[in-house]
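Just below is one structure, and these are the notes that go with it.
Here the complex is missing a single protein chain, while all its other protein chains stay put.
Presenting chain A:
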Amino acid sequence: MAPSRTSTMKSKHATNKSGIRNSKTSSKPQSDGVSKSKKPKSKGPPPKPQKSAGSLATLKKKRRVYTEKELDIPTLNMITPIGVEKPKGKKKGKVFVDDRESMMTILAMVNADKEGQIESKMMKARQMEEIREARKAEADKRQEMRKSKLDEAKEGLRKKRKRPTGDGDGKENTRSEAAAGTKPLKLKKKSVSFA
């Protein structure tokens, strides 16, 4: 079988070469001829060597089966970035929540969250209110103290003014005057220092 076919091939080549066609067209049938020549070669040998060849092929195939990770090939720039990996076996697209139970759980979670937020807000508001109240009370107290001090001073002045009018003695008068004189001075000094 084989020799006869090879002969036919030869004849084909001969026809091509002998033909008046261009080199390009002639090259194509040449390649065809080669591929055809391979086929009969594989078919040609007896069954035993064929089997051995088949086993060799399988061995080769087994060796060739490597995953890309095993090979440690440096990653190249691809359409999808290196870091992004598509999850396998997962549903593509969005996951909807439509059953009542899961909606209820989400609702309960959200409600608890909001409840906590409102509670904390209220606590904060109450604390602020307390602080404000305390400050107000303190300010009121201070004002009261100042007022009472002023009243006392006024009273003292009035009394001292009344004394000299009641008593006719010069010494006491002078003393009181001196006291009266010193006191306003002191007051003045105070006012200056405040200013």
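Criterion: a contact is a pair of C-beta atoms (placed from the backbone, for glycine too) under 8 Å apart; a residue touches a chain by one contact, two chains touch by 3 or more; residues count from 1.
Criterion: contacts and distances are computed from a predicted model.
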* If you look up the hidden chain in UniProt, what protein name do you find among "DNA-directed RNA polymerase III subunit RPC6", "60S ribosome subunit biogenesis protein NIP7", "Elongator complex protein 6" or "Geranylgeranyl transferase type-2 subunit alpha"? -> "60S ribosome subunit biogenesis protein NIP7"
* To do: List the residues of chain A that touch the chain left out of this view.
  => 94-98, 100, 102-104, 106-111, 113-114, 118, 121-122, 125, 129
